[in-house]
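With one protein chain withheld, the remaining protein chains of the complex are depicted in position.
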Amino acid sequence: MTFNTLGKIFSFTTWGESHGRAIGCVIDGVPSNIKLSEKDIQPYLDKRKPGLSKFTTQRKEKDAIEILSGTFEGKTTGHPISLIIYNQDQKSKDYKDIKYKFRPGHADYTYWAKYGIRDYRGGGRSSARETAMRVAAGAVARKVIEKKLNNKVIITGALTQIGKEKINYSNWSDSYIIKNNFWSPDKKIVPIWEKQINNARKNGSSLGAIIEIRVKGLPAGLGDPVYEKIDSDIAKALMSINAVKGVEIGKGFDSVNEEGISNVDEMRIKNKKPIFLSNNNGGILGGITTGQDLICRFVVKPTSSILSTKKTINTKMRETTISTKGRHDPCVGIRAVPVGEAMVATTIADHCLRYL
Amino acid sequence: MTFNTLGKIFSFTTWGESHGRAIGCVIDGVPSNIKLSEKDIQPYLDKRKPGLSKFTTQRKEKDAIEILSGTFEGKTTGHPISLIIYNQDQKSKDYKDIKYKFRPGHADYTYWAKYGIRDYRGGGRSSARETAMRVAAGAVARKVIEKKLNNKVIITGALTQIGKEKINYSNWSDSYIIKNNFWSPDKKIVPIWEKQINNARKNGSSLGAIIEIRVKGLPAGLGDPVYEKIDSDIAKALMSINAVKGVEIGKGFDSVNEEGISNVDEMRIKNKKPIFLSNNNGGILGGITTGQDLICRFVVKPTSSILSTKKTINTKMRETTISTKGRHDPCVGIRAVPVGEAMVATTIADHCLRYL
Amino acid sequence: MTFNTLGKIFSFTTWGESHGRAIGCVIDGVPSNIKLSEKDIQPYLDKRKPGLSKFTTQRKEKDAIEILSGTFEGKTTGHPISLIIYNQDQKSKDYKDIKYKFRPGHADYTYWAKYGIRDYRGGGRSSARETAMRVAAGAVARKVIEKKLNNKVIITGALTQIGKEKINYSNWSDSYIIKNNFWSPDKKIVPIWEKQINNARKNGSSLGAIIEIRVKGLPAGLGDPVYEKIDSDIAKALMSINAVKGVEIGKGFDSVNEEGISNVDEMRIKNKKPIFLSNNNGGILGGITTGQDLICRFVVKPTSSILSTKKTINTKMRETTISTKGRHDPCVGIRAVPVGEAMVATTIADHCLRYL
Partner (left out) sequence: MTFNTLGKIFSFTTWGESHGRAIGCVIDGVPSNIKLSEKDIQPYLDKRKPGLSKFTTQRKEKDAIEILSGTFEGKTTGHPISLIIYNQDQKSKDYKDIKYKFRPGHADYTYWAKYGIRDYRGGGRSSARETAMRVAAGAVARKVIEKKLNNKVIITGALTQIGKEKINYSNWSDSYIIKNNFWSPDKKIVPIWEKQINNARKNGSSLGAIIEIRVKGLPAGLGDPVYEKIDSDIAKALMSINAVKGVEIGKGFDSVNEEGISNVDEMRIKNKKPIFLSNNNGGILGGITTGQDLICRFVVKPTSSILSTKKTINTKMRETTISTKGRHDPCVGIRAVPVGEAMVATTIADHCLRYL
């Protein structure tokens, strides 16, 4: 069962509360003799780190990762890799006035209904702080993929929509993605997004976002029908990220607007190898990779922690109101980009290690 | 691992090829002393059955379910329930001219790439015929839910869009859903859909669809963060259905169009119990049910088996063309309705039986 | 969870009651392109078949295995293999007078305490009839091992003790094992065992037995510390067989009689390869195979179904007595030999398919 574990062979278990002593994860199933040190993991955590720009939360978390086990003389041993980040900038006073109140849109009420206990310190286990460890696991997953699939696989996430403003796909530039605060592949949309986020913040509101993850260099054949399909596993992994409300593959929901005659991806031979004339299926057919780019997308709802006053109830079942004053992301979707990449990476690593 | 098993406590394993001797499933984890006979299962299979109307495939499959184990004197024993349907109307000659060709948009090429073997008889294991057993498992899941949650839970699927034609939500009628060939909740859209499907068929094409599943009567507290969230499990289950390319919860992808200020579901007290003033989150917060209606949606791409000639390749890596002449559904989304209901039912049954 | 499934990659799920319509199993995780037909499985079932000699139960069960899925044109497809045996010689009348009585030493009382339902027909799911499907799964496992480990692996079970009469290990003859009704490796003990069993039967009693399984030809490196060690998995698998009360590896319980100085298996080099000067550890160190013969043993208690009258209670919590009149094995240990072989085979197949 293992409620806090994801993956079958490459599997990771996360633990820790947002305002506890530390957060961590244990990664199992990593083959031996892969070079691994903190330097392989830290850069990905830095991408997710709060306070990178004025468009994300201003909390300061150094998020310095430490490897506690599973490596010897700089290489993996085949045994569990234990990672830890000690919590620093906790400021739990920020949360005192919500001690007995359920923040609407958050998991406060459902955790209380299920567990009968309220860890009011910033959401405890339900906080997006847990995703730091997903990113760390994703970094290790990338090393596994590199080892197993010969260094060709590139996993890239990008924001394609904030609020109602979508990128123009014809402006897509892979290289631009890391050059802006939004992981946008489209240079032209950036000033629009900046303005939009500033407005939302001024209004005590927040915005949602859509993230697209592309994986280049995968072989055909990853995925295990009929209940371990790679798209099913990606859907589960992405949907488990905080605030995610939808996942799609390839053309996704838009495929309802196509007819079969235009939607099937026709095949040809090029250089003696199969190619496809389109990629409406996002590189997955029947739950197995086709060898094309794997393309998936997920939506992050607007941050529920907002300055505006909203109606809610408290643990005594009395009506009250709440306004979240902490330092929060006006658009959590931005920091969800490295998290989404990590979830795709761990899923692919898991499938790489399976028996095929 | 168990590639063909879904669920942790209420778990089911399906087996069988579309043109093999039989298909079946084994359901484990069903508590003892629940009344169960074939009569509890057959009606759901009949909903999925081909040939129900001219809008679905004209293949004749009686799909008579038999219980081979796990019940004694009309009640479950707590031991595995083995279900079987013997295949009848196979007509494998229909498939002979595609023996060496990969049908584009299908799993033919990926199965061949992965397994190195081609079961050309109607897709073999990748055929949607497998979903009959999902529906059977779903029927048993409903009995488990009924036992555990006191008969209040109602799971209803409906088509909300075919091709570009969406229902009008304000016309929604629960009672109308079972009175039409499309599981439409909106009477007015039916003639439009009929016309649209007839056109697609005439053009040798096909249409996609969106299905919505609503679950009424759930308690708060189902779902196990952070990697056994109920929405993650639903996403995995729905995405594993043939031809599904996207899954969403509550407002789903549309939540990107809302600001936080309007998207959070505010809470009040009514009759001493918590209520919500809206349901943008589809009855799930932090991966746990809120006690509201659970609402999810999935998209089924246009059927890939179409009469029009498309480019493809064969097992000898030569270019060729193909036109699928069999008796196929012009819109597989219609028959996906009971399948989607079943996947949600099995997921809920699984969570009902967990330790909480 | 899946209570009726064993194994992680090579996994099998059994179903069916001793007097139900059929028994069966679904085997998942078998790689594609392995030749497989009923002829590969039936001989192992014939070894376990009742009525082989006067020393086993006289029930007639043809136990004809049928493959319902997972093969195509004589080869595995990579998809679940469904096996079935229809029940024939049921004679449920034999069991009528025990309808409400719990047979002592059997699972009757515990099943009733746990499930609140009594399937009085020969033990239902708790009957050793279930082990027929273990044997079938074991036969398929052997095909997987053959494919993965190049045909060198030989798995042989033998009886080493019935009642108080042990074989003389210095008489061990592999070739003699299949030439006698007891799977004895020692020709001299056979008449002693015959006499002993005849006596037990005359006295309305029964005898226990010890079975040894030896596996030749394994490579070093199978087994996954620390909770998927191969000896742990073997212990679990063997202990799950009906009537088994103990499992040991190598010298097993007898190693308490050795000092460390004589018990460690020293190593040398021969033909440039590591060899061991003894095999007290049964070919397993730290939960991983050493490349030596894997040796394990399990004990089967004396059959609990005996003719003598014993004290018991019934479902109404009243005291009563019972005498089991059916056609039972005076020593179930004999028919446990192919079952033990099968459990070792499935465990090894599972470990063969893991990522190493």
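Just so it is clear, A, B and C label the chains in written order, and each chain counts residues from 1 on its own.
Going forward, contacts are C-beta pairs under 8 Å (C-beta built on N, C-alpha and C of every residue); 3 or more make two chains touch, one makes a residue touch a chain.
These figures come from a predicted structure and were not determined experimentally.
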Quiz item: Per the definition of touch given earlier, which of C:4, C:32, C:56 or C:184 contacts the omitted chain?
Solution: C:4
Self-check item: Touching the absent chain when the full complex is considered, from A:2, A:37, A:150 or A:198
Solution: A:2
Quiz item: Which listed residue (A:23, A:264, A:339 or A:352) would be found touching the missing chain in the intact complex?
Solution: A:23
Self-check item: Hidden partner chain, residues of chain C it touches
Solution: 1-6, 8-9, 14, 102, 104-107, 109-111, 113-114, 125-126, 130, 161-164, 200, 203-210, 220-221, 223-229, 231-240, 242, 245-253, 255-261, 263-269, 272-274, 277, 280-282, 284-291, 299-306, 308, 310-313, 317-319, 354, 356
Exercise. Can you list, in ascending order, the chain A residues touching the missing chain?
Key: 1-5, 8-9, 11, 13-17, 20-24, 26, 28-29, 32-33, 68-70, 72, 75, 77-82, 84, 114-117, 119, 121, 124-125
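To be clear about the criterion, only the chains that are shown with their structure count from here on.
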Practice problem: Just give me the whole-number Å value for how far the CA centre of chain B lies from that of chain C. | Solution: 39
Exercise. Return the distance between the CA-based centres of chain A and chain B, expressed in whole Å.
Key: 26
Quiz prompt | Where chain A touches two or more other chains at once, by residue number | solution = 1, 9, 225, 354, 356
